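Let's turn to chain A:
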Amino acid sequence: GCNNGGEKDGNTVIKIATNTPLSGNNAILGDSIKLGAQLALDDQKAAFKKLGFDLKLVPYDDQGDPKKGVANAEQLGADKSILGVVGHLNSGVAIPASVKYEKDHLVMVSPSNTANEVTDRGLSVVNRICARDDFQGPAGADFAVNTLKAKKIFIIQDKTAYGTGLANEFKAAAEQLGAEILGEEGISVGDKDFNGVLNNVKAKNPDLVFFGGLYAEGGILLKQARDKELNMPFMGGDGMDSSGLVDIAGDAVKNFYYTSVAGDTLKTDNGKKFAEDYKAKFKKNIESFSSYGYDSAGVLLEGLKDAIENSDGKTPSREDVAAAVRAIQDYKGVVTEVGFDDKGDNKFAKVFIYTFKEAKYPGTQVGEVTK
Partner candidate 1 sequence: MNNLFAQVKQSNKLQAIFLTSYIVVTVLGLFLLQESVTAFLLILFSLFLLYKTNFPVKLKWSLGILILTLVMPFAASQGSAFESYMGVATLVGIYVAMALGLNVVVGLAGLLDLGFVAFFAIGSYTYAIFSTNQVQNFLKLDFLPFSGSSFWAFIIIGGIIAAIAGVLLGIPVLRVKGDYLAIVTLGFGEIIRIVFNNLDKPVNITGGAQGISSIPSPTIFGYVISDSSQFYYVVLVVLAIVILGVTRLQDSKLGRSWQAVRENEIAAQASGIHLVRTKLIAFAIGASFSGMMGVVFAAKQMFIDPTNFTLLESITILVMVILGGMGSVPGVILGASLVTILNLQVLTEVTNYLNQLTLDGVLNIPSALSPSKMQRMIFGLILILVAIFRPQGLLPARNKVVPKEDVVDQTVVDENQRSVSV
Partner candidate 2 sequence: MTLLQLKEINSFYGGIQALKNINIDVNEGEIVTLIGSNGAGKSTTLKTISGQVKPKTGELIYKGENIVKLQSHEIALKGIAHVPEGRRIFSKLTVKENLEMGAFSVKDKKLIAARMEMAFDYFPRLKERINQKGGTMSGGEQQMLAIGRALMMGPSLLMLDEPSMGLAPIIVEQIFEIIEQLNKQGMTILLVEQNAYQALQIAHRGYVIQTGEIQMVGEGKTLMNNEEIKKAYLA
Partner candidate 3 sequence: MLKTNNLTKSFGGLTAVNNVNIEIQKGSITAVIGPNGAGKTTFFNMITGVYTPTSGEILLGEESLVGLKPHAVSKKGIARTFQNIRLFSSMTALENVMVGMHQHLKYGVFSTIFHLPSYKKAEKAAMKEAYKWLEYVGLSDVYNEESSSLSYGAQRRLEIARALASKPSILLLDEPAAGMNPKETKELTDLIYQMRDDLNLTIVLIEHDMKLVMEISEYLFVLDHGEKIAEGKPLEIRNNQKVIEAYLGKSAVTTA
């Protein structure tokens, strides 16, 4: 393509894709990432126009399905004007899809994939701005055992790649800290009745129940637990960090703790402004990952800018973009600072611990853990 700055129509198009679930069970979170990314692109459009490029967002729907994610990844790889991907929501999709990105040298920045394996395979294009499960899980366990003084813990997980991974990390750490694991049970995504498992919990009477999974199941689980007068503290991970949890569980969220890889967007002025812009543009409140979607896209665009600079204002190659993104060391996003280590993990990633004092999202922060 040609590249003569001023002309409106002569601009080279650069596309940034999102590849997240837009339909199916997790669409709300997937959608929020997409919208966050969209906002980031809109904010940067003008800047890129000056450089002679038209930014375009192409949202793909991975449906939370690995096969679909991979097929999308192949299509993304094929469209040479796409220079970066924001996604995925689910580690289970990110893991196979990233193999394809690697092949096509297409850089991916994940706002939310916490599974260790995502970056542990040493792929050059894979980056994430959130914390890892082997950070989040132990952080939660530490809080549970040392702060909440839980000695006997029951673990429930949703039998997804994410839920299992997190629960395993939590369990290992909690055991190491001397807690006794009374039982570990699984539920199925999509189920609405968890009374069976809860009856088992009730019989075992633990000090704390840890849930590895997403808020849709978690919320109902909490509610049904409280109905059964299981009033001990419950705890969960980043999957529970959503306004949906409060909508579903209502008052039952009290005495619930969760670790999150996402900081509270509303804590800073920048974050508040982001939330307002988001609301104004999409008529929706932000979700925990909205700002992470925004920041992921932000990092990506930052890297892209660097790459453009490095190639003297010409369209950079994908390899260049990937390298430039990985090279980022101190990007300041609205919720998190970003600097990648050699695996693509964010050095500044933190784990936050929240609880609900009242039935209102987001919860109150009661801890913050830095590596």
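Heads up, the rule we're going with is that a contact is a pair of C-beta atoms (placed from the backbone, for glycine too) under 8 Å apart; a residue touches a chain by one contact, two chains touch by 3 or more; residues count from 1.
For anyone wondering why these and not others, all candidates are chains of the complex that A comes from, given by their letters.
Since this is a predicted model, take the numbers as computed values, not measurements.
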In-complex contact of chain A, chosen from 1, 2 or 3: 1
List of chain A residues in touch with candidate 1 within their complex: 22-23, 27, 31, 34-35, 56-61, 63-68, 70-72, 74-75, 77-80, 92, 95-96, 99, 103-104, 115, 117, 121, 159-161, 163-165, 186, 282-284
